[in-house]
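This is the structure, below, for whatever I ask next.
Moving on to subunit A:
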Amino acid sequence: MDFDWMKIPYSLLTLFIVVNYGMILNAFIQKIGARVGRRHGIPIWQNYADLIKNYSIRSSITHGVMFYLGPVFRLSGGVGLLLFVPTIYGSYMFSNMSFAGDLILALYFVFFGTLGMALGAAESGHPHAAIGITRGLSQVTAAELPFALAVFAVALQYQTLSVTDIVAAQQGSFLNWTLFTNPLAVTAAMLSFLGSMMRPPFDVVLAPQEIPIGPPTEYHSSYLALMQTNRAIFPIAKIVIYMNLFFGGAASWPVFFLKVFCIYMISVLVGVVFPRFRVEQSIRWFLIWAVPVGILAVVLV
Partner candidate 1 sequence: MIRRAFVLLLLLALGAIFLDLLLGFVPATELNETARYYAERSAADLGTANITTAIIVTYRGLDTLGEVTVLFLTAAIVGLVLSWGRRSAEGPQRQLLPTGELLTTGKNLLVPLILLLGVYVFVNGHLTPGGGFQGGAILASGILLMLLTDPMKRFSHGMISAVESFSGLVFVGLGLLGVALAGGFLDNRLLPIGTVGELFSAGVIPIIYSFIGLKVGAEFSSMLVNLSETEDS
Partner candidate 2 sequence: MVDGISFIAVSLGAAFLLGMLRDSWRFAAYGVSLATLAFLTWNAFCWTKGFAVDGLVPIEIFTAGTPPPFAVNLRLGLTESALLLLVHITALLSAIYLRDTLMQQGRRAMSVLLVLCMALSGIILTRDLFNLFVFVELTVIASGGLILLSQDKRALGAGFKYLIVSQVMSILLLIGIFFAYQATGTINIDGMAEQSALLFKGGFLAFFLMFMAVVLELKPFPANGWALDVYESAHPAFSAIISAAVGAASLIALDKLLLIAGPDWLMLTSIIGLITFIAANLFGLAQENDRRLLGYSSVGQIGLVMLVLGQKDILGDNYLFVVGGILLAHAVAKAGLFWISGLVQGRELKDWAALRQRPLLLFAFASFIALLMGLPPFPGFYAKWELVHALAAADRLWLLGLMLFASLLEAGYLFRWFGYVIKRDLPEQPLACPWHKRTVVMLALVAAWALAYIWGELSPHSNLLHLLPLLFALAFLVLEPLPAWLKNLLAIGGMVVWFLLSYPGYDPLQLIYGGIILIGGSIIFLASFYGSAQRRLGFYPSAMLMYAGLSLLIVAEDSFNFFAAWELLTVGSYFLILRGKESEPHALSYILFSLGGAFLILAGFALAGLGAGQIPLARLADLSGQTSGELAGWVFLLLAIGFLTKTAAVGLHIWLPGAHAEAETDVSPMVSGILLKAGLFGLTMLLMTMGKQQLYGVELTHVMLWIGAISALVGNLLAVFQEDAKRLLAYSSIGQMGYAVFGLAMMNHLGWMMALMFVINHYIYKSMLFLSVGGVAKRTGTRLMYQMGGLITLMPLSFIAVLIGIIAVSGVPPLSGFGGRWIFYNAIMSDEYRLPLVIIFLAGPIAFLYLFRLIHTIFLGQLKDEHRKLKEAPFWIVLPQMIFVAFLMIFALVPGLALRHVDVYIGQFFAGGPSLNWEGLTITSQFGQWAPIPIMIIIGVIFMTLFLWLLFVNRRAQKVKQFNIVFAAERPYRPETTHFAWNFFAPYRKALGFLTQPLVTRFWETLTDLLHQLADLLRRFYTGNGQTYAVHLLLFVVAVYLLQKGMM
Partner candidate 3 sequence: MAQIAMATGFILILIGLYGALTNRNLLRMIIGFTIAHSGVNLVLVAVGYLSGRTAPILDSAVPMAEAAERIIDPLPQALVLTAIVIGVGVTALMLAYAYRIYVTKGTLDIGKCRELKW
């Protein structure tokens, strides 16, 4: 097979753009949260400071080999997810590594990081880490379900599993977006989106005071820095999928920034308004409110 080596620098470029955008977006979102709480909020570059500080920590400890692998899995998951999905529609170079697989690859690769993180955190031997993981996994099983249904509905609608083809089908007018052609699927997917963004009301997994930070309790310094990096990439990578599937994709970087921002804002706005669910409550919530919508979407498509 002939591989276009130029894809590598372009992928790195994509990565670079997304990391920075993610960092700023995260800070921006925190600022929104602060403003809702009538605070001034953090400076927009705060995340860079935190990241550099964590990389600059001099000492570190390790609990074993899986302890290293946790953050590695986590960040690989984020980066891989980003690279397996075409970022900019119509751009050969910014389609990154999406030749390797289709929507299903992306869908399942989401779990790569989750699984690795769970393993790494568990290796630390800290019970709170394990509790956090059980909460997270429990919740994600329910939260992913409406999304999977919506994806399936969309795939059925367009009769393809290729992300590029799905985006292509939505071009022309914004009325061609799945949002308008299949509102049920989008509703289900967006409800699931709330759950997978680790924001209130679905962030009991981290529960900072109850089980200090949850899974990454023992993580620090460069380990934590890798995870922070992922925290910048992963939501964006995820939103890219949503954008491509439901909101017509993005044909250029400005559209990309705008759409990602808007989609991210949905979870933020919900998050700042609602209090936190317990795990079983959120599972029930997804099953009662989101899944039926997804089922309707699949059945009616």
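As a working rule, a contact is a pair of C-beta atoms (placed from the backbone, for glycine too) under 8 Å apart; a residue touches a chain by one contact, two chains touch by 3 or more; residues count from 1.
The candidates were selected such that all candidates are chains of the complex that A comes from, given by their letters.
Bear in mind that the values here come from a model prediction, so they are computed numbers and not experimental data.
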Among 1, 2 or 3, which touches subunit A when you look at the whole complex?
-> 2
Subunit A to candidate 2 touching residues, read off their complex | 1, 55, 59-66, 68-69, 71-73, 75-76, 79-80, 83-84, 97, 99-105, 108-109, 111-112, 114-115, 118-119, 122-127, 130-131, 133-135, 137-138, 140-142, 144-145, 148-149, 152, 155-156, 159-162, 212, 217-218, 221-223, 226, 278-281, 283-284, 287, 291, 294-295, 298-299
